[in-house]
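Only a single protein chain was left out; the remaining protein chains are all shown in position.
Chain nomenclature is as follows: A, B and C, assigned in order of appearance, with residue numbering initiated at 1 for each chain independently.
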Amino acid sequence: MRTSEEYVEKLRGMRKNVYMNGELVERDCPELMPSIRVLSKTLDLVDHPEFKDLITATSHLTGNTINRFTHVNRSVEDLRKKQKMIRKTCHLTGGCIQRCMGCDAINALSFATYEIDKAYGTEYHPRFSKYLEYFQKDDLMAAAAQTDVKGDRSLRPHEQKDPDLYVHVVERDEDGIVVRGAKNHITMAATADELVCLPTRAMKEEDADYAVAFAVPADSEDVKLITHVANPRPRKVFKAPISEFGFADSFVVFDDLFVPWERVFMCGEWPFAALLAHGFALFHRHSYTGCKPAITDIVTGASTLVSEYQGILGKTHVRSKLAHLASVAELVYAAGIASAVEGEKHESGTFVPNTVYANVGRRHAGLNIYHEYEILTDLAGGLPSTLPFEGDFVNPDTKEHLEKYIMRKEGVSSEKIQLCFRLLSDMLCSSLSGVSAVAGVHGGGSPIMEEIIIAATYDFEEKKKIAKYLAGIKEE
Amino acid sequence: MRTSEEYVEKLRGMRKNVYMNGELVERDCPELMPSIRVLSKTLDLVDHPEFKDLITATSHLTGNTINRFTHVNRSVEDLRKKQKMIRKTCHLTGGCIQRCMGCDAINALSFATYEIDKAYGTEYHPRFSKYLEYFQKDDLMAAAAQTDVKGDRSLRPHEQKDPDLYVHVVERDEDGIVVRGAKNHITMAATADELVCLPTRAMKEEDADYAVAFAVPADSEDVKLITHVANPRPRKVFKAPISEFGFADSFVVFDDLFVPWERVFMCGEWPFAALLAHGFALFHRHSYTGCKPAITDIVTGASTLVSEYQGILGKTHVRSKLAHLASVAELVYAAGIASAVEGEKHESGTFVPNTVYANVGRRHAGLNIYHEYEILTDLAGGLPSTLPFEGDFVNPDTKEHLEKYIMRKEGVSSEKIQLCFRLLSDMLCSSLSGVSAVAGVHGGGSPIMEEIIIAATYDFEEKKKIAKYLAGIKEE
Amino acid sequence: MRTSEEYVEKLRGMRKNVYMNGELVERDCPELMPSIRVLSKTLDLVDHPEFKDLITATSHLTGNTINRFTHVNRSVEDLRKKQKMIRKTCHLTGGCIQRCMGCDAINALSFATYEIDKAYGTEYHPRFSKYLEYFQKDDLMAAAAQTDVKGDRSLRPHEQKDPDLYVHVVERDEDGIVVRGAKNHITMAATADELVCLPTRAMKEEDADYAVAFAVPADSEDVKLITHVANPRPRKVFKAPISEFGFADSFVVFDDLFVPWERVFMCGEWPFAALLAHGFALFHRHSYTGCKPAITDIVTGASTLVSEYQGILGKTHVRSKLAHLASVAELVYAAGIASAVEGEKHESGTFVPNTVYANVGRRHAGLNIYHEYEILTDLAGGLPSTLPFEGDFVNPDTKEHLEKYIMRKEGVSSEKIQLCFRLLSDMLCSSLSGVSAVAGVHGGGSPIMEEIIIAATYDFEEKKKIAKYLAGIKEE
Partner (left out) sequence: MRTSEEYVEKLRGMRKNVYMNGELVERDCPELMPSIRVLSKTLDLVDHPEFKDLITATSHLTGNTINRFTHVNRSVEDLRKKQKMIRKTCHLTGGCIQRCMGCDAINALSFATYEIDKAYGTEYHPRFSKYLEYFQKDDLMAAAAQTDVKGDRSLRPHEQKDPDLYVHVVERDEDGIVVRGAKNHITMAATADELVCLPTRAMKEEDADYAVAFAVPADSEDVKLITHVANPRPRKVFKAPISEFGFADSFVVFDDLFVPWERVFMCGEWPFAALLAHGFALFHRHSYTGCKPAITDIVTGASTLVSEYQGILGKTHVRSKLAHLASVAELVYAAGIASAVEGEKHESGTFVPNTVYANVGRRHAGLNIYHEYEILTDLAGGLPSTLPFEGDFVNPDTKEHLEKYIMRKEGVSSEKIQLCFRLLSDMLCSSLSGVSAVAGVHGGGSPIMEEIIIAATYDFEEKKKIAKYLAGIKEE
């Protein structure tokens, strides 16, 4: 498997197509390093004794040992290990491990291509399997490019005034297809090897050209990655892991991009756009039952720590708030467990998580994230927002004053207190904290998206029958 | 296994010790029949094709087929079947199936007696196993009598002004022990074969006499069952299952009750009071991950039905509320699944559910029950509270007016609408509905009790370590 | 002014048109007495030193001292006194004082008739003033009959398959009009002198026949009052005010009712249906800023009392919950104060409360009622749902046991504890408690109705301008 050095080395050699604040930048520029460090963790941990069993898997294609982030799930156990791996790796990076999205995309393609072939006699599935073998062998990282820019939210793709507001096929010949459009909010596009492009929603017949899925190298000709980074505040003196890791999201422009057929996995089979879009969402929401508990774990840990330092850990209201945080994490995690345990093996061999549990779990996480930060704020008091800057803890004119006056519970050093509140300041009062909160609501589909899926797939008829039976209403 | 006819026959033959509103009543009096009907379901369904596999089990003591409500769980599968059995039977009785409490009590005794014996060289476990064999063979129903009356909530048992405010041993000789005190809120005590008495909390050395557990026939000399029933409104014309089932809770007085040693399962081993008390709570909370989703299912079904009849089923806000109800049910149920899957086999052979998941599940249910009723109220409008009485739907002077003016969505008959709202009226505006809501909060331990267990058992230290690592705080 | 004896005497003499559970009943039958007792309070208190100033007013028509429940508000002070009067009288009846609805109806008519006359040159306003003089002189009580049965909720009045699903004019001649239809959930119709009928919503031209308002004696020929009562549980031994007062709501059928012109206040002027419907809702929601805090006061008082008896009054979480209850009451009350202070004098002389504040106040109350009961349940524990019946506290076989074992905090007698929990049982676990909760959500318009009014009337444009200014977006 790949080392993180090889990964960064490859990034350095890629074609320059990352734009940031008006500049065309290198992939290993300082602004992208925090994101690269996150992804590198997924490579570095393969030999770590605690992670080895979680982070590697056996390819069903080759029997080789591969990185689990490139693996197609084949069993309950696979899904449970994936969930646990994500929770544990997110602890180390202080948030989103990012690489799961590509993994979820290949899982969705692994069974959706099979279904398309069954219906249309196409050959997407074997084509995809060949791509997957390459993907696993080279231990690649993919950004899943799903969310279209969507223009007017009340119109379908083909109804938009500008037909390019959803990605679509504009030409096709014997060698391949040409696509145009843009995908939005694409995490890790600027630090990925590959872009895996999927439809964003169900399509109707008139939208057939929008039912398109493919994979391309991230530095392909006619791809532009206009990139926003959300990085932690730089630390000069009081270094800490929290300030090493960050996000990079791109506005991905496909400016008449050519894709050869061997990398095309859906092209016009509009009745299956929903299966692929929802299939990706399903795997991704199952992944969220791993990462969201991790984020809650971090909030819980920070809440516990600051309560201890403030001397209020034993108070009833503090214990109740900590128990609430634990409940959020474990309910979401339990939903992921249930989703795996109640999942089903698809004919293609892919093991698919249960829809209802994956969705109620993701929804619960999304509904609670702001409140979790609120609890941390509540327990921390105002200092995260007014903590003096690093320099003042070094300047001899102010250092002693601050060290004297920041003291709280006896026995806890002023340095620990300062580091604790600096962590809280990063978690609550930085641009990265705002981005995390927004991602907590919208990443992987907002609660309202899960409600739509639940409303569409839950067996309300069965519940209605129970009510009718109890009411004495006869079914006709 | 027993038939419900045999069960009722036995009740008729028991010693009269049930008091109700100033009278000494028969166990099969009309006020107790709704509760008897609930329990009878657990006997009647053993041959039902849909329930047979769920509601029977194989005794680990005898290898015989027994009712699962008398079974000690031995595997993940056992716990999962118990959970599912409870959810499905509650659908049929419109609420609490009641019999799980005795089952949870024997499960707790099955491993707690083992631990006491290990520590003290006592013989509680073989004694209990003998009792269990009898219990399974006769297909008995037990009320678990745990909650003491507790007097001043800020004092421990031995500190109370009146030492009887917790049940305790007042005499012991070679034949057995004499106990005094009262247990409160004891569901189905008046319709049970047996009372299984357990300590209500952790005890200290001075409380040793309060660390007592035993089983007695419910009609024992010196036991009085002062009983409150919460029954549905009687229906004269528009009969429906909802009005067939009810609750009976007793204030159980042990007025210097003699218990022979073969029915004593703890007597003075105060360090194990917590294990037994919390062990029962743990199994019972796992049971709640079955019954609480059932109650939510009924609320969901009624909400769906009334929304359909009102013609608002497709509205965004309605779908969102239904999705919320589904989420509550399935998150609680998922917690039960995770609790089973992450459970552990105790040395005694009993399979014990995971504590954290059982508690976060029960807590989530308890925190949501009032809001669930609120949603149903919201969707139903005011009619559940003002629906004319049955007689007015029969009286020729008013019948036609009501049938004309109650009409809603075209194609739904006035009778269906009336039956639907009569169900809602029972669910929202009857004394039984109030009792159900209170039981939803407090039955099996209020959310605050779960928070205490979570605060005491959750691994907050691990989360704190994550926070310290991210903050750059070195562990010493 | 009238005495309560005169009021009951009059009820006895009225034509029998009250139907209850299949019977034609007398207005002073036992089932209606709890409701009559509520209304009688509004008569009995006029000489009470503490209430006199609140409950009387000076008629702007005659200068006579009248009952404030028959008064048209002329000033901020009037609205503030009305609000306070309602809060204080509801304390005495343990809930809704009922008589405000008629008062709110005449206030709405007092300015809406003026506006209709201005637009159409009609004479509704002087006609109404004459009726009002009679209404004040005889100290009458009116039920406001507004809510139509409405049939299919997605259709307007004239679109319904059955045109009678909203009350409408079916004939008109020189003497008066004939109306047909039914009004639903009409509180106190069976114990009122008069029915004041108002349109339930805005109307379009095709609905003109549905734009009708009038007043008739409650026992008019061709009116049927099909009545549902929600009364407290009868007490035989432990009498208490909580069990003296109840509700009676009627399904009011207008079976081709003739109304003479002098009692018709709108007939076909459809553009003003909204003004009258919303005008009544506005005054009524302002009244709710008096009664809802009263109900919260009662919940707060009961919560404080039971916490004291349980010995937990000083606990942090208890204080926090009590503070929350106080906050709900006082925010709603503050909204009523603001609604009065920011109200406006209408050209007709009527002082109209501010719309936004009345609506945000009523909405806040409606959103909190279930949670208030949940808090009381939380603090009370399970006993409200399992408290033994009265008889068992009298029966010598059980009396002493119960008195011994119900004891809690030292120094509080068992009788007090029992009475306290009997109150809680009535408040939480009776059919009346369910009706109160439903009324708390829907009475006077559900939160969703207030949201509709807020969405329609709040100055979102002004807020949008602030956002545009801050964003640097130029207004064109």
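The definition used in the following text is that contacts are C-beta pairs under 8 Å (C-beta built on N, C-alpha and C of every residue); 3 or more make two chains touch, one makes a residue touch a chain.
Note that the coordinates shown come from a computational prediction; the quantities given were computed from them, not determined experimentally.
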Option touching the unshown chain, where C:Leu24, C:Ala119 or C:Ile473 are the choices: C:Ile473
Selected from C:Arg201, C:Arg422 or C:His442 as touching the chain missing from the view: C:Arg422
Residues of chain A in contact with the chain not shown: 19-24, 147, 149, 151-154, 161-162, 164-165, 181-182, 184-185, 224, 226-228, 230, 233, 249, 251, 253, 255, 310-312, 317, 370-371, 373-374, 377-378, 381-392, 394-395, 397-398, 401-402, 404-410, 428-431, 433-435, 437-439, 441-443, 446, 448
Chain B residues touching the omitted chain (full complex): 315-317, 320
Absent-chain interface as seen on chain C, which is shown: 91, 94, 238-242, 297-298, 300-302, 304-305, 308, 319-320, 322-324, 326-327, 330-331, 333-335, 337-339, 341-342, 356-357, 360-361, 363-364, 416, 419-420, 422-423, 448, 450-452, 454-455, 458, 460, 462-473
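Note that in this section only the chains that are shown with their structure count from here on.
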Equivalent-chain rotation between chain C and chain A, CA atoms, steps of 5 degrees: 180
Gap in Å, rounded to a whole number, between the CA centres of chain C and chain B: 38
Whole-Å gap separating chain A and chain C, where each centre is the average of the chain's CA atoms: 51
Numbers and ranges of chain A residues touching at least 2 other chains: 320
